[in-house]
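Only a single protein chain was left out; the remaining protein chains are all shown in position.
Now for subunit A:
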Amino acid sequence: MAVGKEIKTKIASVQSTRKITSAMEMVAASKMRKAQDRMESSRPYARSIRGVIQHLAGSNPEYKHLYMQERETKRVGFIVVATDRGLCGGLNVNAFKAAVKSMKEFHDQNIEIDICSLGSKSATFFKNYGGNVVAAKTHLGDAPEVADLIGAVKVVLDAYDEGKLDKVFIVSNEFVNTMTQSPNIEQVLPLKAEDDDERLNHHWDYLYEPDARELLNGLLVRYVESLVYQAVVENNACEQAARMLAMKNATDNAGDMINELEMIYNKARQAAITQEISEIVSGAAAV
């Protein structure tokens, strides 16, 4: 019986799609756990170095490092972190939207913008959207390492050192929980003092060993690297969580679609049978 052949094919195709999406969901779920562990384990370092930097920014140092000086803004740099692969819902789009919105604000003030893109999706987006991409790093993988990022970060830092960039921001997704990830823009350079620690609210400075210049150079570069690394690792956890959710929805939708199609198929089959019977009956009556 040739009834509903197209529908049958369609059902089979949706079924195989569902198989793929549910497999991807499971893969993402297991990767998410690892990515989350990685994010958690690198957090103490990021938090501590941020604390040190906050103290430093709040102190009254004898030597003001370049990274601590505010200067007139003519050109800003954006480090935009995105995923390498798609199929993770609106994760990248949300981050890009936030980045573009903030870039537009600078653009309206006639401030030029340089972009450093991390992750394939970020590179592709800015290729299509336009924008001056000065550095790009793609294929960071599931376990990004600091060494992978140093090159791209160095381009931005060098530009800052030479005075080509006056401010640097980083755009990435913040991992709120498995269900929620929110895009986040943070100023990397120059350092912003937000120290509300009251014990330090007086005029003070560190003792530096060996000397402030050398020490701060090393420390601040390390700080920026750690900030970018943390953003990439966190974005990776976001990616897996978002993909898991997107694939779960896709699997559910595929299930609904299969149910609907089966209903249509059965109806068509019933109708064909009924029609056949009535034809036979009316044929017999005519004899």
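Quick note on the criterion: a residue touches a chain if its C-beta (ideal position, glycine included) is under 8 Å from a C-beta of that chain, and two chains touch if they have at least 3 such contacts; residues count from 1.
Going forward, contacts and distances are computed from a predicted model.
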item	value
Chain left out of the displayed complex - its UniProt protein name, from "NADH-quinone oxidoreductase subunit K", "ATP synthase epsilon chain", "Electron transfer flavoprotein subunit alpha/FixB family protein" or "ferredoxin:thioredoxin reductase"	"ATP synthase epsilon chain"
Contacting the left-out chain in the complete assembly, out of A:V93, A:V133 or A:L215	A:L215
On subunit A, residues whose C-beta touches the chain left out of the figure	41-42, 44-45, 48-49, 51-52, 55-56, 59, 146, 199-200, 204-210, 214-215, 218-219, 222, 226, 229
